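Before I ask anything, here is the structure I am working with.
One protein chain omitted, others in place.
The letters A and B name the chains in turn, as written, and every chain counts its residues from 1.
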Amino acid sequence: MYEIKCDVCVVGGGPAGLSAAVAAKKAGAEDVLIVERDESLGGILQQCIHPGFGLKLFNEELTGPEYYGRFIDEAEKVGVKTMLGSMVLDVTENVVTCINSEYGVCEIEAKSIVLAMGCRERTRANIVIPGTRPAGVYTAGTAQRLMNRQNEMVGKKVVILGSGDIGMIMARRLTLEGAKVEAVVEIMDFLAGLTRNRVQCLDDFGIPLLLSHTVVDIKGNNRVESVVIAEVDENKKPIESTKREIECDTLLLSVGLIPENEVTNKAGIKISPITKGPEVNQYMQTSMPSVFACGNVVHVNDLVDNVSAESATAGKSAALYAAGKLGKADAIAVKTGENVRYVCPQNVVAGDESVDLYFRVMKPEKNVQITVCDGEKVLFKRKAIKVNPGEMEKATVNLNGISELVVSVKEV
Amino acid sequence: MMKKEIICTVCPVGCVITVEGENGSIDSIEGYTCPRGKNYAENEFVSPVRILTSTAKLTGAKSPLVAVRSKTPVPKDKLFDCMAEIRKLTVSAPLKRGDVLIENVCGTGVDIVSSADVK
Partner (left out) sequence: MKTDVLVIGAGAVGTAITRELTKYQLNVICVDKREDVGGDCSKSNSAIIHTGYDAKPGTLESELVVAANPRYDQLCADLDIPFKRIGAILPAITDEQFEQLPAIKEKAVKNRVYDVEYLSKEQILAMEPNLNPEVKGGLYIPRESIIDPFLFVVAMAENAVANGAKFMLNTEVTGIRMDGDKVVGAETTNGYIEADYIINAAGLFCDDIAAMVGKNDYYVNPRKGQFYILDKNTECKVNHIVLPIPTKVTKGKLMCPTIHGNMLVGPTAEDLTDKYDKSTNAEGLDSIRVDVQKLIPGVKLSDTITQYSGLRPNRNPEGLNIDTYDDVKHYVNLSGVRSTGLTNSVSCGTYVASILKKMGLDMKWNENFISKRKGIVRIKDLPKEEQHKMIEKNPLYGNIVCRCETVTEGEIVDAIHSPIPATTVDAVKRRLRAGMGRCQGGFCGPKVIEIIARELGVEPKDVRKGHSESYMVCGKVK
């Protein structure tokens, strides 16, 4: 067995892990090691060749590789160590166990650990689409990997289910590479992804967006031959009379992401039933005090800029913990009020500091007031013309002397 | 006279802005709620541009492809012409972000550059 020691071990070398590692190093951690399963750093951004990253953080429209490229430059500069091609199998309080072709089974002893494994896509089975099980049903991200990293075209006539960002981006990508995208079908009556992507990925190419529709059947015994779509009623039940068959060879699914927490679960770290990621406080500290978490492993973000920001917090906190400067204090649960699905962090430690609370609404609403209250006391108040579950909201509050926090979104 | 409904993408609100005009001149513009939105709709009506991203064939590296982009936005109606040029391209490692791969693609005055580092 191969044994290594470090101060902060970061599991995952995507945008979250890179940002956390750089921040940990900058916060004074001597030895920071990223353990990454892929052969190269960058995580999912390696296949996200489209623009739109970094608008908040760098005020520039970068592609995925350009975005993480800047972080790799930074990581190299500050001296972050990396171990590539290494899959983490187990995490305990101070040990990360991984396997690697070169070194075999490795045990990494760390003073603190940052989990940054990202997320995975919901599948056909998760949403129970009946029909046959032919080749040609892919999640959008899988298709994106095949096309952008492996140079393999997934199909020529494509239907996309789900109006998530990756789905729309793949609609454009496929169209630019000569495939015909027949439609993007969305079960909700609103767009799941960003408006910008609807305009630049669908409208620009005349790809129909069918809201309140879903795929009710997949046909073809060997390769997809067609899908049957139908409009849905207000209970999301397909309306029989609206069924229509679309001939295609490929069905892409962009139906949501789930934080990937296999090792988190195994470690016995508390997982939120709503985000499916570990519950964290404002330091991105999990229920296991030496373990921090950040990025899509905690909750699925829509902008990588937010991931980088929150991961920097995790990295810095992990460095402080490793240096014995951060303990584990009693935390106050952040509660969800009206039209709030979840808030991250899920709990906060009171003190004189300002903290960003990220949250998502349950349903789209217009002309709302966002509030964060401590009992009767309003700590934060902001009006918004429009909120929608696809776009994460932020509220900044000072935690001095608080006894309770409730985030609400109400129509005004 | 041409009338166009433009969904603003400057911020998440997504205002629907209606622009009327002809040959690049605007007669009326309605539905915007901020100056940035007005500016966006004007540009979108007169000369819509997009950043184009794709991949190019790569030799001399483990990966078969490298991500590429137009350094700055290109006219929307030139996207497919530019794609045809990128398709002809084979580049070899090493490459750095920003390395110019095609100069002045399709006469747009915009370069196609590598958007990734390849060792």
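As a working rule, a contact is a pair of C-beta atoms (placed from the backbone, for glycine too) under 8 Å apart; a residue touches a chain by one contact, two chains touch by 3 or more.
This one's a predicted model, so the numbers in the text were calculated from it and none came from an experiment.
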Looking beyond the chains shown, say which of A:Met153, A:Ala329 or A:Val378 touches the absent one. A:Met153
From the list A:Asn100, A:Ser272 or A:Gln369, pick the residue that touches the absent chain. A:Asn100
Would you mind spotting which of A:Arg124, A:His299 or A:Lys316 touches the chain that isn't drawn? A:Arg124
Considering the whole complex rather than only what is displayed, give the residues of subunit A touching the chain that is not shown. 1-2, 37, 85, 87, 89, 97, 99-105, 120-121, 123-126, 128, 130-136, 138-139, 141-142, 145-147, 149-156, 177, 216-219, 221-223, 249, 260, 262, 265
Hey, which subunit B residues sit against the chain that's not shown? 55-57, 64-65, 87
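Criterion: only the chains that are shown with their structure count from here on.
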Sort out for me which residues of subunit A touch subunit B in the complex. 39, 49-51, 61, 63-66, 69, 72, 147-151, 176-177, 194-196, 198-200, 203-204, 385-386, 388, 391
Per the touch rule, the subunit B residues reaching subunit A in their complex are 7-9, 12-14, 33, 50-55, 57, 62-65, 67-69, 76, 79-80, 83, 97, 115-117
